[in-house]
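Remarks on the structure that follows.
Just one protein chain is left out here, and the rest sit where they should.
When the chains are written out, they are named A and B in that same order, and each has its own residue count from 1.
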Amino acid sequence: MPARYGMVIDLDRCTGCGNCTVACAVENNIPPGPPGVTDRTGITWMRVYEADNGEGFPETQSAFVPVMCMQCEEHTPCVSVCPQNAVEVDPETGIVGQIPERCLGCRYCMAACPYHARYFNWWDPKWPEGMEKTLNPDVSPRMRGVAEKCNFCHGRLHTAREKAAAAGNAAIDPADYVPACVESCPTQAIVFGDLNDPASEVAKLSRDERAFRFLSRLGTEPKVSYLSSRAWVRSLADRVLARDQKEEARG
Amino acid sequence: MLPWVYEFQWNAFHITFLLIFFTVAVVVATTVVRAIVRSNRRLAREGHARVSWHSAFEELPASTRVCRHQMSGEVRQRTCVNEFACADCPEHQRYLASGQSPSSSRPLSFTPAVTVSGIQLPTDRYYDRGHTWARIEPDGTFSVGVDELGRRLLGPVESVELPPIGTKVATHAPAIRITTKHGLAMLRSPIDGEVTYACAEGDRWKMKVKMDPQSSVAHLLRGPEIGPWLTRELERLQMTLSDQKVGFSLADGGVPVESMPDAAPKKDWEAVWGEMFLEA
Partner (left out) sequence: MDSQWIPRGLQRTSFPRFLAWILPWAGLLAWGLFGAALCLIEGLNQTNMDNRFAFGLWIYLDLTIIAFGAGAFFTGFLLYLLRREALRPVINSAVVLGLICYSGAIIVLMVDVGQPLRAWFTFWHPNTHSMLTEVTFCLTCYLTVLLIEYVPVLLKNRQFRRIPKMLVFEFELHKLMPILAGVGAFLSFFHQGSLGGLYGVMQGRPFAFREAIGIWPTTFFLFILSAMAAGPSFLIVTTRLVESLTKKRLVDDRALRTLGRISGFMLAGYLALKAIDTLVWINATSPGAGFPAYEYYERASFGTWILFLEIGVFGVLPALLLLSRHTREHRGWLLTAAGLVLSGIALNRFVLTIQTLALPTLTFDPFLSYVPSWQEVATFTAVVAYGVLLYSLSYRYLPLFPQERELAQS
């Protein structure tokens, strides 16, 4: 049975430290931002948003929400819109892959993505003298003018497969394939694994009663779930829920 | 895009989409190729001259395409749609059959010339609407020339280029190139036939055409038709001249000068000639 990789992020554990975003950028050869870059033009495959419950002090509560490509399973918005098949869902892994070599840079996929999880190379990628030593040899950098996004550290999947093949195994050892953000999270808020494996932690957590997915009513079946025991955090999932929550709070 | 190209999908949607695209591409390409082939064929069959008349006639404003039977007062309003080819115009045949039409008269040398605003046109010949005429000679050929209004429109001629002896000329095909210091004018041949005599020396020229036996002079104006036509032509000239905001116009009762271009050298005379000689 093919794998269906997914993630569960515990928002009650996330402290918003941003370690995942740094680990992601280093792992995936994201070039340092050039002068003039902003949070809207930079490349942040993993991005931490801050949300609050809208109450004044002292009732204010905050939550940090790491958002990356949710690897939508149904009607994957970016796949169907790409005019030249530069985005594909790998049937073996369920990972939505971006193929920068085919990308025209039309940015239609970015407009179509409900999670704003796609990024465009507005600049030529450049590493200052000496910094090129930090480049990850397993991941190719992208050129200017193409779109890119989280691919669950695809380079690590390749490494795991090579290792399995060298050992004569057909399947990879799940312990060998862990995305950089998962690895780097100091509170272990992110759990990664195969959703098709009912025994995996990620599959169990995704069925937890604390689990929810953002914008699930769009019908795109994202493979990244979030966990929270706080009702107002779960109500962030979409606007109808948020409205109902607000009305409930007001009485 | 093509079955052996990576990412070609064998599903109905993909194939339908590409089939439609290729159909459109083929239709567009065929249309262009067809136009090229047909134009080459037509050029070979009819020659440029005839096509230039087909195309020029389409461009003529309705005021220029007025039917000869409207000018002679036989019908209140009629615009020609038949490229002035009266010989195969059923309407024209109907008027001829009535026996009363001025179009059925023959040119006579003893009737006096028609004079309108000082322009004199003899009635011994046939007139084409592009201001050339054809007169039958004792030897059965036709002399071809430019009429008085045309002569004054052109002014002093610098050189004339006639089709060489032995070549064919076609009705309404440009046949005579006239150069003056104001530009180049093309005159249309009034009849179909073979040039039997052509002689141009400086500004003087003479040309004779042996008319094709299957051809006719049915489309040429004659006798009582000349007066109304000439009046109309002078109006048309006035309109053409006043259209260009410069200079003179034919005041009522005035007489066109001997050489109009010299009287108003600043005008675009090629444009006026084009208008009056039915150039495209």
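As a convention for this text, contacts are C-beta pairs under 8 Å (C-beta built on N, C-alpha and C of every residue); 3 or more make two chains touch, one makes a residue touch a chain.
Everything numeric here is computed off the predicted structure, so don't read it as measured data.
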Residue among A:R118, A:R156 or A:K223 that touches the chain left out of view: A:R118
Hidden-chain contact residue, picked from the options A:P77, A:G94, A:P179 or A:G193: A:P77
Touching residue (missing chain; options B:S117, B:T196 or B:T240): B:T240
Chain B, residues in touch with the chain not shown (by the definition above): 1, 5-9, 13-14, 17-18, 21, 24-25, 27-28, 31-32, 34-36, 38-39, 42-43, 48, 51-52, 54-55, 59, 61-63, 239-240, 243-245, 268, 270-271, 274-275, 279-280
Chain A residues touching the omitted chain (full complex): 34, 36, 38, 40-41, 49-51, 65, 67, 75, 77, 80-86, 102-108, 110-116, 118-124, 143-147, 214-220, 236-243
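Heads up, the rule we're going with is that only the chains that are shown with their structure count from here on.
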Distance from the mean Cα position of chain B to that of chain A, given in whole angstrom: 77
